[in-house]
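What follows is an incomplete set of chains from the complex, kept in their original frame.
Labels run A and B following the written order; every chain starts at residue 1.
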Amino acid sequence: MNESIVISLGGSVISGDPIDADYMKSFARILEASKYRRVGIVTGGGRTARSYISVLRKLNVNENVLDEIGIYATRMNALSMASLIPGSNPTIPFTVEDAVNLMNTYRFVVMGGTEPGHTTDTVAALLCERSATRTLINVTSVDGVYDMDPHRFANAKRFDRIGYREAIALSTKSSAGAGPNVFMDITALTIAMRSRIRVIVTSRDIDNLEKILKGDRAVSTFIDDDQRS
Amino acid sequence: MNESIVISLGGSVISGDPIDADYMKSFARILEASKYRRVGIVTGGGRTARSYISVLRKLNVNENVLDEIGIYATRMNALSMASLIPGSNPTIPFTVEDAVNLMNTYRFVVMGGTEPGHTTDTVAALLCERSATRTLINVTSVDGVYDMDPHRFANAKRFDRIGYREAIALSTKSSAGAGPNVFMDITALTIAMRSRIRVIVTSRDIDNLEKILKGDRAVSTFIDDDQRS
């Protein structure tokens, strides 16, 4: 069990024009060098998703269809990512169940979204849960969970660790509020809580990620069991 | 547009031993008599889901697998429901997209859950959204949205209508709190809000449901646009 890991690779993290393939290549390199024997990776939609959705929303396209177009983009990114990791799945699974099955054949399994209404963070939490993996790394646009929006408040403080309930409360507040301080959506956090998945929120910095994969001290926030603190 | 409707038929509403087939038959009857030309129905898991999950959770079965076992139960209920409605789909679709496709062939399309992490209320909201249907009837264990848990507080007051944001706030409070006053989950409500789907929360009472289908005054709560009030 200890040998598995699931990583949610946020769309913003891999965006370029359209993707930052050099970054993806570096990311592949540190994964290959890591100790993990089963690695699940879920990629976000990034620039491609955003640009389609922005153009089509102006024409009043159905929000559910926009979600699905975004999912297509996550799968393009997933196939791109997989094409840069030797030993990964040659085709992108469309469901979490199929991905879990592939994790018994390939060391690295990359997937994107599954269906409208689920973020790729939620997909990652479900993949983690179904594959009985205990840790989920969420690589996102902030380097951890803060008590206030770090982009707006200089005195915002990053937590080293935080309990599930507190994280859900913070995420709820961020969703409702104005700021971009959303480190993970509520559904993903709720799944992590019910199956006691440790979530590590961190940024795209490759050196820092390498430390996390090694279990070394790194810039991040651990979200886990409230009682443990 | 006006001719479509989607109904979420809560598991508790159709439970018997294992299902209340007589109730389902009555429900079929009022639907057939209704004015709607395209009717989507999403059934919950009810007693069957609960009994499997309760037995297996004690043996520490993976929560994600429990969700999937629950989804199997929703599909048994869906096929049972469909078998009682002439002119409905002969097989149960596994995705919202397939269901929308079937809605172009059958007047009544019945489905259950889709994948772990989504309640059947959320599936119903997604089906409503994707099929460009404007109204979602949520038949559940309470007859509307209350300001307090009606089972515990005699002075609890049912709203006639309520805005999306207020409904989400109430649902969040109920989820977190102790009481069973959860009329609909947050994800379902969020989808309703983004696509301006009017949600009608009501109970299983057949006469009351018949009134709602006719557009007559009935016991229920309308959830819709905050600005409209």
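By our rule, a contact is a pair of C-beta atoms (placed from the backbone, for glycine too) under 8 Å apart; a residue touches a chain by one contact, two chains touch by 3 or more.
Remember, it's a predicted structure, so these values are computed and weren't measured experimentally.
Assuming the 2 chains shown are copies of one sequence, what number of copies does the full assembly in this structure comprise?
When the whole complex is considered, it contains 6 copies.
Throughout what follows, only the chains that are shown with their structure count from here on.
Measuring centre to centre with CA averages, how many angstrom lie between chain A and chain B?
30
In the complex formed with chain B, which residues of chain A make contact?
Contacts found on chain A: 62-65, 68, 95-97, 114-118, 122, 125-126, 129-130, 132, 172, 186-187, 191, 194-195.
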